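The other protein chains are all here in position, but one chain of the complex has been omitted.
And now, chain A:
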Amino acid sequence: MTLETEVQSLRQVPMFRDIDPARLKLLAFTSERVTFANGQRFFTQGDVGDAAYVILDGAADVLLETAHGQLKVAEFGRNALIGEMAVLAETPRSATIMAVGDVVALRIDKRVFIELLAQFPQMAIAVMREIATRLERTNARLASRN
């Protein structure tokens, strides 16, 4: 797997869909490709958010640490972007992410991510758009529930 295949993966991430391939290449090059073994944690709930991850291969569980132990709330698969909220909002991790089987992921360092956003408005807008969309969706869901 090389930089090119990583760029292909990044393009599948909704947040990065509209970004120039050259920028994605920069993003990929400045990130690290890391492997997690089965059961290894990407991060733990409450940690400081130091990086976001894109799953290139494999799957990971989203676990909530509750008083009664861990509770699986979701699962991420290929091309999922994980942990970007804690990086952007500088909040602690809201959940634990644990690898299911061997997982290959792209680790995007927080500092690098912020630098890229600061440097390229196009990327910043793409991120904003994605987050606005999510907010919209959440609002809609809340509205329907009421």
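Just so it is clear, a contact is a pair of C-beta atoms (placed from the backbone, for glycine too) under 8 Å apart; a residue touches a chain by one contact, two chains touch by 3 or more; residues count from 1.
Just so we're on the same page, contacts and distances are computed from a predicted model.
Per the UniProt record, the absent chain's protein name among "ABC transporter transmembrane domain-containing protein", "Carbon-monoxide dehydrogenase large subunit", "Phosphate transport system permease protein" or "Tryptophan synthase alpha chain" is "ABC transporter transmembrane domain-containing protein". Of the options A:Q12, A:T91, A:Q119 or A:T138, the residue whose C-beta touches the omitted chain is A:Q119.
Which of A:V34, A:A59, A:L88 or A:A124 touches the hidden chain is settled by the complete complex: it is A:V34.
Across the interface with the omitted chain, chain A contributes residues 1-4, 6, 22-23, 25-26, 28-30, 32-37, 40, 42, 105, 107, 112, 115-116, 119-120.
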